Structures are given as structure tokens and as C-alpha cells.
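All protein chains of the complex are present and in place, except for one that has been dropped.
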Amino acid sequence: MIAKKALIGGEWVEAASKDRFEVVSPGDGSVVGTVANCGREDAKKAIAAACEGRKALRKMSLLKRIELLHKAHEIAKKRDREMCDIMCMESGKPMAQSVSEASPVGGYSWSNFHVAMYNVKSHRGLTLPNVTEDNNNKRIFSSYEPIGVVANLSTFSYPSEMPNCTIPYALALGNAVIVKPSMGAPISAILIAEALEEAGFPPGAINVVTGYGTEVGDELVTSPDVQGINLFGQENTCETITQRAGMKKVLAAVVSNNPFIVMDDANIDEAVLSCAQGAYGHNGQSPISTRRVLVHKDVYREFVEKFVAKTRSMKFGNPMEPDTDIGPLNNSKILENTLANLEDARNKGGRFITGGGEPSGLYLEPTIIEDATMDMLITNEPTMGPVVPIMVVESLEDAVEKANATRFGFQVGAFTSSLANAYFLSENIQAGSVYINEATSCWDEMSPFGGVKKSGMGRMLSDWIFNELTNVKMTMFDLAKVK
Amino acid sequence: MIAKKALIGGEWVEAASKDRFEVVSPGDGSVVGTVANCGREDAKKAIAAACEGRKALRKMSLLKRIELLHKAHEIAKKRDREMCDIMCMESGKPMAQSVSEASPVGGYSWSNFHVAMYNVKSHRGLTLPNVTEDNNNKRIFSSYEPIGVVANLSTFSYPSEMPNCTIPYALALGNAVIVKPSMGAPISAILIAEALEEAGFPPGAINVVTGYGTEVGDELVTSPDVQGINLFGQENTCETITQRAGMKKVLAAVVSNNPFIVMDDANIDEAVLSCAQGAYGHNGQSPISTRRVLVHKDVYREFVEKFVAKTRSMKFGNPMEPDTDIGPLNNSKILENTLANLEDARNKGGRFITGGGEPSGLYLEPTIIEDATMDMLITNEPTMGPVVPIMVVESLEDAVEKANATRFGFQVGAFTSSLANAYFLSENIQAGSVYINEATSCWDEMSPFGGVKKSGMGRMLSDWIFNELTNVKMTMFDLAKVK
Amino acid sequence: MIAKKALIGGEWVEAASKDRFEVVSPGDGSVVGTVANCGREDAKKAIAAACEGRKALRKMSLLKRIELLHKAHEIAKKRDREMCDIMCMESGKPMAQSVSEASPVGGYSWSNFHVAMYNVKSHRGLTLPNVTEDNNNKRIFSSYEPIGVVANLSTFSYPSEMPNCTIPYALALGNAVIVKPSMGAPISAILIAEALEEAGFPPGAINVVTGYGTEVGDELVTSPDVQGINLFGQENTCETITQRAGMKKVLAAVVSNNPFIVMDDANIDEAVLSCAQGAYGHNGQSPISTRRVLVHKDVYREFVEKFVAKTRSMKFGNPMEPDTDIGPLNNSKILENTLANLEDARNKGGRFITGGGEPSGLYLEPTIIEDATMDMLITNEPTMGPVVPIMVVESLEDAVEKANATRFGFQVGAFTSSLANAYFLSENIQAGSVYINEATSCWDEMSPFGGVKKSGMGRMLSDWIFNELTNVKMTMFDLAKVK
Partner (left out) sequence: MIAKKALIGGEWVEAASKDRFEVVSPGDGSVVGTVANCGREDAKKAIAAACEGRKALRKMSLLKRIELLHKAHEIAKKRDREMCDIMCMESGKPMAQSVSEASPVGGYSWSNFHVAMYNVKSHRGLTLPNVTEDNNNKRIFSSYEPIGVVANLSTFSYPSEMPNCTIPYALALGNAVIVKPSMGAPISAILIAEALEEAGFPPGAINVVTGYGTEVGDELVTSPDVQGINLFGQENTCETITQRAGMKKVLAAVVSNNPFIVMDDANIDEAVLSCAQGAYGHNGQSPISTRRVLVHKDVYREFVEKFVAKTRSMKFGNPMEPDTDIGPLNNSKILENTLANLEDARNKGGRFITGGGEPSGLYLEPTIIEDATMDMLITNEPTMGPVVPIMVVESLEDAVEKANATRFGFQVGAFTSSLANAYFLSENIQAGSVYINEATSCWDEMSPFGGVKKSGMGRMLSDWIFNELTNVKMTMFDLAKVK
């Protein structure tokens, strides 16, 4: 059985308390392995180590840091199968989706390494004119400096992608990293760290501390020696962290109740496919899963019928089977919350078209709810799982108003064929990303990723994460005041 | 006598409590005028008004917003003399420096209007390739959207510049603004708002609420309807605000103990002039004033002698006189703190070369302290006033180490003639800006402005403030899934 | 009567030959005034003067150059009426359009001054990483340097805008300028130069040499002391110039046969208005006038009827009258060429719906031709004047194919309401600019302007012209190899 330690200062170590934690497979309840159950003391050690790691990284040339990332990626490629399997087992994400995320050979989690290694080379400062003094003596330029020690705190929904949204970028820039993975799927992050450590990164450059947020997370967030927090999580976690982090840089992606809109001029067949992808992908547990469907009255019936048919055609079951589309929820706490919200919907008049029965273990049948209203928990609170509340909208304006009637604003999917509608939706919906004729739960590795309102802070991926993980320094030389 | 009201939703109003506050001139203790002493209720009204103002601004074309800013600037020009005089009187900043800041005709505070009006036109998003899907169907672009309602909280040290570091940029972008000026010099901000209101900005676009931070400031910082905070202030204020602001965007410039370094290959005469400017400008009360001087042992004696001579040649006295170089402190609270830190320095062995006697009113004589050490309050805590502790350094490395031995990192001035030294200092000193052969208390209107560590968050001026006051939105069109 | 000299090296001088040239009004044949008829010798003198002017400009601070541009603009504002009237008289462009171009108070020609003065401040180089050597010793940056002496050669179609597409940008950057205006409307450029000279630009910074292309133009194009050519003209001129210019930087906008497309899902009423604007504005003599109209068969009849009605409702006549929409051609050479192309169209089966009679003086009645075909001169060769050949298209693909069946590619206007059509047209038409639901003969002052294929070289306006008028210099410092 798998037994993993924490990585602190280049050493694989047990928790100071010697405690360990069992990682249980949501698919069949078996124990996938154990990890160190670290506490505040371990976090402190990791922070101290990261301070050293950061100094070592900055002395390295950029080319050397890139070379080490390349080496780590090559090492990971040799453990392709293992990485995919473990991620599937510990998270319950269906195998095909696990491969598409975690595979070092072709998965998107590892694309971050390519972007980090190559695009860091075009993260450039500026030479600036002197426009404040009426002479030619001043030369000004800006440059980017690594912020220092960066902590990555993530959830089980993308056990490989979420850590890798920080790791390669931070290291390429010269920051040290401390990863605190979700206890719902912690091993994938450890495997990434193993590759980095084997590649020869200096001690403390990359650390992994498995443990609970109240101990490990809180120490990382409050320590004066951590300069940046890259968080993936729920709203209350993010609120707490921003309050406790004070003047630190916080970069956050928060689980949201993302809408999906179908207008009367939409290609309905494509809308159905996209909606299924957005709502059921990652078992409906992604921060950017589709969680509310708003359909124009003129195409409402057609859409619902086709969407129910599509849902029924999807394979629901054991995530380890290669053709499974929808698997179990990750853990019982999430399941309970989802069931409570479903119960609330039922009480408030929601009609269950599919699903609605008792879950089997962590398996919750795909659930489509008509007559959903904006006063239900299921439409207001991000509810994890393959759960789809559907509402009718009267017009474009109505769709926008309902899409915006939330404290969140991460992603929106919307189907329309018109130029004017496309821009109207893009510009009037309050969100970080608007996808016209595409599902939510989507991104592009070279485009900005993040939300507005309570959906997050800052932007990730490519140049945007480089900006977040650096400070702009301004240097001015006065050439006339030399000796 | 001047009696000003608050500006809320396009109306000039008294505080709900009807309370008023006397603005006293630090120069002679006379009453400059009175302003409304607003409280939490007034702040709430301003926030509600700003929510309306923001909607009105967004419906306007960019050209229209620029036109209104232009009109406001033209209106302000007609009140040039008044604006300079009032700022000098209420803040105690020497007249020449007050003119150079507050004059709508040529002052730097109003340069922000030009930068905002013209450079907003080149605040552009990107068209992005689709590099995640292997087809030609996706079109992606990013755009900038105003974040919403922005609060500006500032100090008396730049009563005109600090509000204008937010106002024109925010309005040009389509954000509504609520200004809470320092009670140490609140009228200047009101005069700016008068020009904007007269120019015809829609109600709620620009609001001024004079009052205390515990009431007005706290409401602005904690309200869910304020999206951004642009703060100028001291460390403890900034820490409190970031904790209470939660997921809001906070942009902050914090009063710091900025070092000034003189290397052995420096042009000493120029270094002396720059040091005097950095230390005594704005009566030593700027966030970016020089507050520690580090001189290489080989030129130490020469530098100190010349610096003392220069200090003695400067005119100290009534700020309203046109040739005054150094005036009074702004208020007794600041004076007391400075005196306590001077006392501490004396107790720990500091030798007072100039100054050190009793202050007269708020007038504290320029004070040069030799044998300063890193364990004195005066070197560790940003101490306002014309106070200059001097230390010897042995080498370039020693200078860098001492410069970095602080929790702050805003600006550094350093004199050297060598290419290698210039870059070594620029790259190894932890600061937002490094000025080689130039004083601290310096900036360029088209360059990034801000600090690291406890000196602040984010970057201001030109493109940088445009970035801070907007959210990046990503839009994706799939062209193949249309009807 | 107006009598203008050439401006060479800060002096207003006659041609070496003492020859003068009469500027005749196309509207009524009266003499507007006379200008110096300069030759090769005068051009040589201007080049020598510009070499001095360039040195003087580079020694100036950027702020000083901006200040002089500002002053020149203020001076021009005092001659607002004069500038508009003269431009109308000498070019024959209808008064309303002349004002909208030439007015220093609100005309677009002078917007170039604002863009040049303010946006030059954000024309910035880069600080670049060293990614070729595995150490931390290298510092690299790029900067922009003025190319040197820039010649502007233009036509009568925009006597104010075309010179101003170079002048303020070049001067802001530190280049010297030599303007050779069209002999069809040379006085407007002289008026601009008068304002600049009066503002105090150093001798040689701005020069105007009125004369023919074979002498003055050719000397400017072939002299080794001119580094850049900014040309507006016809294809054969541009071909000749690029051949004779050798390794010089050539930036060119060429008169083209720009298409206008109306799809079956278009808003026909708006399409009619836009088409009239694109085809008849500037008397159809702009490089970017609409010169071919392609209408989808399903809306063909409706469009033609409405377009004929619109054409008949427009006022055709004396350009000096404030409500004239369409005026005369600029000169008889142009008229003859247009008449020949009309004759060719008639011979090849074109049906004249409006116009087609004898011109009166330089006045050619607005002429709409149905059954136009791609083998007519009128569709293949850019034909100046209010002349509109119309063709039917069967489909989107057919529209694109016909639009591309030309050696030109400047601007295209196209009306459609669909998202997919809009992008298909934008991406498949070979042109510098594609306007969906807008006319050709359009631009935005902050967007790139220029054509592909034989329509031009390079891009003008804002950042793009700054790039064209500068050289990128790369500087590398090795910090480890100092003494």
C-alpha cells in the first residue's frame, strides 16, 4: 500500500506528531494509501525551509531553473500510468477525465510546465521614458522580482491541475513553493513533488505538507515569511484566508454557481452536449461546473427533452472504468450538503426529472430539476455533484439578470448565434469568463483564468500568473549626477 | 471662513449628525475652515449613491467620460491660486511645494488628469489564440471592466495628489469614487470634487465623505458594495484594512523608513542635495521621505559636513512664505510620536548634530543624528518630520544589508558612479523603487509606483492603476456551434 | 491673394528657380493662391536642414518636444476658420467634411497631435531576460530611437490629415520632417507648418517643399540622408518609390478599390446609409472610399432601390456651401481617367441607374452602375469620384471570393447580423481593415491603419506609427566583466 511522507527542505519526513492519515477511495471505500498528518509545527519547518529554497533559486540562472523543470517533467512521464490511476482512485474523477488531467505525457496539468518553462522567457519589464523632469538625464526601467515563498492550497476537484497552477510558474520565476493539498486527494500532489525533488531542485524550493487547513493552512496563511497564497476552495475558506493573510498577495479561485444560458437562436443539439459536459464533468464538483441552467422559453421544451435524453445516455458508475462519464462524490460531507440542498429544492417546488432517490454510498444519480427558482439553495449556493436545476427565461435581458442574481461570478456558458447577443452577454454578465457556444468548466492555457465578486481574486495561467507571483520594481538612474 | 459640506449622490450635504469639524492650520494654529464630520450613516449613503453613479458611468461612452474630466480640469484651472493656498494652509506644506503639487495649471496632482484622459485609450485587452483545442473554431479575447465602486483613503501629506491618484483614473475607466480625505487636510479633496461636480459628472460618480476612519473608513472598507480600496496611510491602518476588506481589491502605499545610500564613488555634492530633498521635502512627512542615511566610511566625514551645511542653509519657518524650505509638522499627535523616537535615539547614544531642542508649536527644527544604530526607534519606525539619522557602512554588501534590515520596502536612493554597483543596488535592495543618483520621494508619472513587504500592495500611476481598477474578463466564441 | 513660400531650415523661402505655382479651386476654377514651385535643389537644401533639425530635436527633452507640439496646436486653434476654408477651397471637399478634418479645434487631423503628445509617453522598450547564457551576468534592454529624417508625400484627398499622419508623431519622437504636399491642395500643409514654426521648433525640424514628385519627391526618396518615407498615393507611385528608396523604411497607404458587402441578414437601411458615406464621402476620392458594392441576391433589389433613393436625396454641388454632400473632382486628370473607366463600363454592359451624362466642369454626377462585372476597369482599377458599381453575390463564399479578386486589400465594409458571418468575413477577406456593419473610409485614431497586397506597407496611427518611425536598439550589459 502507498505510504507517503511530507517533503520539507529536500527531505521526505513524517509529521512531527508522527500522525498519519488514510486516503479512502470514493469509488469503493478502499484505502488508497496513507499520508503524513502534519500540523502547525511541520508547516513552520516547511516555511523556514522555503526561505532557504527561495535564496537558492534566485542565485540560479533562469536557464538552470527551466532545465530543472524540464528534467522533472521527463521524470514524471515515466510514471504516467501511476499518476493517472492514483488520481482517479483518490478523487473519484472518471478515468478518462483523470488521464486528460493528470497524464504527464498529454494531460493539461502538465501543460503548465511547458507554459511556465517557455513563456517565462517573455515575462519582461519595460524601459520607460522620463516624463516628469524636463531633461534627458534619467533612465527608468521596470523589472519583475519573485515575491518569495508561495503557498498553494487546493481541493480534491483537480488534485493534479490545482497544484500545478502554481508550482512550475513559481519555480520558473524563482519563488519557493509550499503545497498543502486537499485531504480529499493528497497523493497526486506528492507525486508531482517527487518528480521535482528527483530532478534536483535545491532543498526547500518545493515542499509538500499534508494536513488540515486549521493547522497547516492557517500557519501558511498567517506566517510573515510567506508572501503569496494561491488558493482553490470554497467561499468561506477564501473569506477567512483573506482576512488572516493581511497584506499578503492572495490569488484565489472559489467554487461558484455558474450559469448556462440557452437563447432562442441557439444550436440546441450542441447546447445540450456542452451543458452535459459543464454540469457532469468532474462529477459536478469543479469550481467552474455548470450549476444553473437558464433556457429561453421558445426552446425550453426542446432543450429539456434532449438534455434528459443525453443525461440518461451517459454512463454513471465506477470511476476506474474507462468509459464512465459520471462517478461518485468525493466524500460524505459534500454528499450531505448536496442532499440537504436537494431536499430544500423539493420543498420549494422543484420537480425532479431524473434522480432524486437515495444515493448509493457516495454515488448520487444525475439529477435534473425543473421549476427551479432563485430562492432555492440549489440555485444560490454552489452545490456539488451531478445536479442540474433548470429555469425558464423570457428574454436576453431576463437571462442576464438571472445570471447576475448571485454573489458569485466565475464562468458563464451561453448559446446564441447572433453577433449582437454574443457581445451583449459577454459584456453584461458579471463573470471572469463568458463562453459563447461553449460550456463552463473550460479554459485556455494562454488566457486569463479567474472570477469576479465572491468567485475569486486575481487571474491565473501564463502571463497572468507570472504577474501575480512577482513584484514590479522600478529603477531610475540619473546619469548626470555621477562623479 | 470656508465651510464645506460632503458630496453624496451629486448633492452637497451636512453630516446626518449635523456635526462639523474644524480644520486648523499647522503653521499658525488659525482655523482654516470647517467640514462636515460624517459618520457611518453618511458613508452608507455615499456607497448607495456610488452604486448608482457607477451604472451611469458605464452607460456613458469613453469619449464622454474623458470630456467631463477635461471640463473639470478646465474648471479647476480657474481656481488655481485658491487651491494652492488652501493646501498650504491646511497641511503646512511649504508654499513652493504646495504649488508644485496642487496647482491645476502645472502641478503634478493634476498631471494625473492628463495621464488618465489620454492613456486610458491605450488600456487594451488582447485577442488570444486557442491553444488548448486542436481546431480553428474558437476565438478568444480579453477585455478590461471597471471594478465598480472605489474608495480613496488618504493622509495629509499630499492632500491633492493622493486623492488624484485614484479619481481621474477611476472615472476614466467607469468606476464610481468615494473619497475620504485625511482630517489633517480635508479641504483640498473637496475642491477637486467641486470641479468634477460642476463639470457634470452624473450623481454618485464622485463622492466626498469627510470623517474619521473608525466610522467612515471602516464602512467603506467593509461594505459589500465597495469593490476597491486605494489607501495611503500607516502600517497599522493598512493591516487593519486588509483584514477587514476580505476579498476586496486593496491598493496601498504605506509610510516607510526609506534609506538613502552614499557609496565611496559617489558625487558627494549632488548626493547632499538629493538627500536634503528626500529628507526635508514635505516636511519629512511623505510616505517616501528619506528616513535613514547610510554613508560609506571613506566619504562619511565629507558627506556629513556638507549635509549639515546644506541643512543649515535651508529656510525653516512659516509655510506660507514663498521661499520656505521646511515647515511645521501637521499635528500634535505626529509631533509627540516623533519626539518620543528622538528621545529614544538620544538614550541609545545618538549624537544630535543639528536640532534636538524643544519644538515651537508644531515646528520641529531639522535634526541630524550621528551614531544612529539599527536598534533605535528612529531607524526602525517611520518617524515623520525633518529628522535624519546617519549610519556608516563598510561596503556595498553592508549597505544593502542595512537597507534591507526593516519590514518596509518602498523607496531607496543611492549614489554611485559604477555600472556594477548601480545594478547590484537596484537588484539586491528590497524595495518598490530604487533611485540611483536621485533622492527618495521621487516618481515618474508613467512609471510604476508602490512598495514591497509592509510598504504596500499593488502599483499605482498610469497603466498600473488602470490594471488595479479593472477586472480582466475573458470571452470565448465557438464559431462552429452556431445554428 | 494667398502667396506661400517653402519652409526650409526655419526660413520661408522661394524656390531656387523663383518659379511659382497657381493653386486652382476645383469648385469654381478661381485661383486660391500661389506656392513656390520647388525643384531638386530645394529638396536638397531641405534635406540638409533636416539633418540639423534632427540633431537639435534629439538633444531636446521629450517634455520640451511635447510642449512645442502643444504650443503649435494652440496657435493653430486661432486660425480655425481659415484652415477649414482654405482646405475646402483648394481640395473641393464639401465644407462639413473639410471642417471635420481640418479644424484645429475639433477636427480629426489635429487629434493626431493629442495622440502624438500623450501616447508617445507610453512608447516603451523592454527589459529582457538573458536566456542564451547560463549565468546571471547579463542585463538586456531594448529602446526606441528616432529613425532620423522622415519625408511625408501625400495627395489632395486629405490635405490636412495626411501630413498630420506623420508630423506630430515624428516630431514627438525626435525625427525631423520634410513635407511634400500634393500640388492639388498644397496650402493646408503650409498652414500646419506655420503653426509649428511659430511655436519655436528648431530650424530644420519641420520643412515644407512644394513641388512635383519627379523632382522634389524623387530627391527625398533617393537621398541617403532621408531615412523614412511616409507615402499616400496611387499604386504606380508607390511601386516606383519602393524601388528607388532601396533600404529606406517605406510606410505607404495606396488608393484601392475597396468593396462593400451586404448579406441577406443585414440591416438594409443602415447598410444604405453606410454605403453612401463610404462611396460619396470625400467626393469618392479617398484611398479608402467604397468602390465596389456586392449585394446578396435575396436583398439585392431592396438595397439598390433604397441606395438610389438615398443617392438622389443627397446634395451635389458647390463644396463651399455648408450642406453640400458631394462636390467636384479635384482636377481634370482625375476626371478624364474616371470618364474613361465609365466609358469602359458602358461598353461592357454596365447599366447606369444614376449619372452617366457629361460632367459640368469638374462636377461628375453621382453614378450608380448595375450589372457591373469583374472585367470592367471600374471594378478593377481604383476609380475616383462618386461612382458606384454594384454586383450580385450568391453566398458568403461568393462575396469573399469577389472581394478578394483584386490586387488591392485596404478596407472592406460588410453588413451582417450573424456572429459566424462576421468572423468569416473578417478572417477571409484580404484587407487591412474589415468593418462589419460600418462603411469603408473609416478608422479609429488608436487602432492600426493600413492595407495588404498592393494597398500599402506598414501601419499608421498611435503606437503603430511610433513603431514605424523608430528603430529598436538592443543594449546588453555584462556586469561580471567590469574592472
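Note that the chains take the letters A, B and C in the order they are written out, and that residue 1 is the start of every chain.
Going forward, a residue touches a chain if its C-beta (ideal position, glycine included) is under 8 Å from a C-beta of that chain, and two chains touch if they have at least 3 such contacts.
The structure presented is a predicted model; accordingly, all values stated were derived computationally and were not measured.
Per the touch definition above, the residue from B:Gly125, B:Gly200, B:Gly213 or B:Gly317 contacting the chain not shown is B:Gly125.
Even with one chain removed from view, chain A keeps its contact list with that chain: residues 114-115, 117-119, 121-122, 139, 418-420, 423-424, 446, 462-463, 477, 479, 482. Looking at chain C, the residues touching the absent chain are 108, 111, 128-133, 138, 140, 142, 224, 238-239, 242-247, 249, 252, 265-267, 270-271, 274, 407, 415, 417, 422, 426, 431-438, 442-450, 452, 454, 456-457, 459, 464, 471-483.
Listed for chain B, the residues touching the missing chain in the whole complex are 59, 61-64, 120-121, 123-131, 133-136, 141-143, 416-422, 436.
We take it that only the chains that are shown with their structure count from here on.
Two copies of one chain, chain B and chain C, form a contact in which over half of the residue numbers belong to both partners.
A separation of 36 Å divides the Cα centre of chain A from that of chain B. The mean-CA centres of chain B and chain C are about 45 angstrom from one another, to the nearest whole unit.
Counting only residues that touch two or more partner chains, chain A has 128-131, 133, 142-143, 417, 422, 436.
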